[in-house]
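Note that this complex is displayed minus one protein chain, with the remaining chains in position.
Just so it is clear, A and B label the chains in written order, and each chain counts residues from 1 on its own.
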Amino acid sequence: MHGSLVVWDVLPMPLFESNDLFSLRRRPPQEKLVDQGFRQLSIVLASIVGLVLLGILLTVLSGAHQAITTFGLRFITTSDWDPVGNNYGAFTAIYGTLVTSILALVIAVPLGVGTAIFITENLIPLWLRQALGLMVELLAAIPSVVLGLWAIFVMEPFLRPLLEALHVYLGWIPLFSTTAQGPGVAPAILILVVMILPIITAISRDSLQQVPPELRQAAYGVGTTRWGAILRVILPAAVSGITGGVMLALGRAMGETMAVTMIIGNSNNFSWSLLAPGNTISSMLANQFGEADGFQVSALMYAALVLMVLTLVVNILAQWVVRRLSLKYS
Amino acid sequence: MTTSMPSPSQIHAASPEFCMELENVGISYGGSEAVRGVYMQIPRGKVTAFIGPSGCGKSTVLRALNRMNDLIEGCTLKGRVIFDGQDLYAPQVDPVEVRRRIGMVFQKPNPFPKSIYENIAFGARINGYRGDMDELVERSLRKAAIWDETKDKLKESGYALSGGQQQRLCIARAIAIEPEVILMDEPCSALDPISTLKIEEMMHELKKSYTIVIVTHNMQQAVRVSDMTGFFNVTPKADGDGKVGCLEEFAATETIFNAPTQQATQDYVSGRFG
Partner (left out) sequence: MTSTTSPLPTQKPSFSRSSLRLNSSLGRNRWNQFFTVVAAVFAVLAVLPLVLVLGYVLVKGGTLLSIRLLTELPPPPGLEGGGIGNAIIGTIVVTLVASLIAIPVGVGGGIYLAEYSRSGWFAQFVRFGTNVLSGVPSIICGVFIYGLIVSTRLFFGQSYSAMAGGVALSVLMLPTVIKTTDEALKLVPQELRWGAIGIGASRFVTITRITLPAAFTPIATGVVLGIARAAGETAPLIFTALFSPFWAEGLFNPIATMSVLIFNFAIMPYEAQIALAWAASFVLVVMILAANLFARWLGRFARA
């Protein structure tokens, strides 16, 4: 510190002669230590993300180890779930996970994208658009377990006659081959639609809003109708973001637990019918993990591993798709 | 600490009239060379202007003088920048201390989202100022010729000022910490002519106390404010792979604009290209 004052004194400083007023011209070691320490701390905190991911992977892998060595890939293709005989196969749950999430997506994508168009294009007054947008975002905030409660006591009883009618008239199709008696795969799909709609709508809306206005003006300038511009120019330009949003929604649907657990019926018996009770990996975990012990825990960990891999693949694919397609259109 | 610094008086005795010296400075961004081979001696207590066509690296060289380029990823410097008898790029040098002694004013006015008073006091405080803060604020604002406009609203946000006033506030902020050198990166490019004029008048005052280095696009401005002028130019690289900036000519401003030795300088100052 004193060294700096020596340096300072020989310099010509006609304006301010009182140079020693700046006591920190030369930084004291403790200030440098704080500066360096803060940087190191932020690196440590950032690496916690990696540690958590590693922890999740190791916990699930080590927990599932016993079941993996016993069943191998047979676990994925068979559907016995017998805690008494310690014989496990997760096909019913895996099938349930895939069929509920994919069918929910099939319903939710047109609804979500349509809604996004409706609230970004100026078809209705601005305040109404903002109100609709706010409502969709608030829908995303409602906890899954509340939607599950509502599904049990309101949605499913209301839908049961409709689903029963499907069975009566279309019962020859395997998907509707059982009677609708209450909880089942179909109500689970519908509650999933409600849960993933906000994601698809929000991301589609963001993507549509990012389409440069020049593109829109160009489309109108050559004499297209409003929907001509939307369908042929604006939607294609926003497709990368929308696709990414759809993939993220798929990942969310696969992992969604509470509402599905409460309404799907939790049956390990495999059935093609959407009207019959079923299971997903996450609902199976939610239902059995707390009471399981011994070998069943290992089997459940194996199922958790399958779920992790499925969502991981979908999420990485989503990031890849966004990067790939946005390169094409930017 | 005293041992790591060479005895300052010796160095100053060696070059009393030069404040900073650049020795064969070359700067690259992520492997591609932006500027090469710059030799320059910046005189103390004078205004030195950097001019040249865009892409010639004049701002890059300016930012190298107080290690602002450290913030840009992949930016590396070859050669030596000597200030106060020390190579600023030597490993033991603390860039934060460098910037406490070599201040900077930027192209876009960038006051902090704080009150006018706090904009000045913030820098003084982190430099460990022990004197009367009110007095320092007033002195700095007066020095930057903005005291009259702000004395009644020191508690208001710095954002409440006009663009020209904001820039003078930033200059006041820079001189409040009493640096030895003030670097100015096109300080008037975002301002109207009247604000520009005010800042130029102020620079004449400031050079009595500080060494000033200014980058400008405006050749009239260089003539009006500077004592020395460095003309930077872009030349194709020898291997034909892109272009690189270099210092074409460095001399008294009068010489550069009236009797340059290089043809390229002559062409540029007479408006034939650039």
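We adopt the following convention: a residue touches a chain if its C-beta (ideal position, glycine included) is under 8 Å from a C-beta of that chain, and two chains touch if they have at least 3 such contacts.
Note that the structure is a prediction, hence the values are computed from the model and not measured.
The undisplayed chain touches these shown chains across the complete complex, A, B. Residue-wise, the contact with the chain that is not shown comes from A:Gly50, picked out of A:Gly50, A:Gly85 or A:Pro125. Set against the missing chain, the residues A:Val106, A:Ala165 or A:Leu312 yield one that touches it, A:Leu312. Interface note: of B:Cys19, B:Ala34, B:Leu88 or B:Met104, the residue touching the hidden chain in the full complex is B:Met104. Residue B:Ala174 is the one among B:Ile116, B:Ala144 or B:Ala174 that touches the chain not shown.
Listed by residue number, the positions of chain A touching the unshown chain are 27, 31-32, 34-35, 38-39, 41-50, 52-53, 55-56, 59-60, 62-63, 110-112, 114-115, 117-119, 123-124, 132, 134-139, 141-150, 152-154, 194, 197, 201, 225-228, 230-231, 248, 251-252, 254-258, 261-262, 282, 285-286, 289-290, 297, 300-301, 304, 307-308, 311-312, 314-316, 318-319. Think of the hidden chain as still there; on chain B it touches residues 66, 68, 71, 73-74, 96-97, 99-101, 103-106, 108, 110-113, 122-123, 126-127, 170, 173-174, 176-177.
Rule of thumb we're sticking to: only the chains that are shown with their structure count from here on.
Taking the mean of the C-alpha atoms as each chain's centre, chain A and chain B sit 50 Å apart.
Interface residues of chain A facing chain B in the complex, by the touch rule stated above, are 1-4, 6-7, 10-16, 18-27, 32, 35.
Of all residues in chain B, those touching chain A in their complex are 1-2, 5, 8-9, 12, 44-45, 84, 94, 96-97, 100-101, 124, 126-131, 143, 177-178, 180, 208-210.
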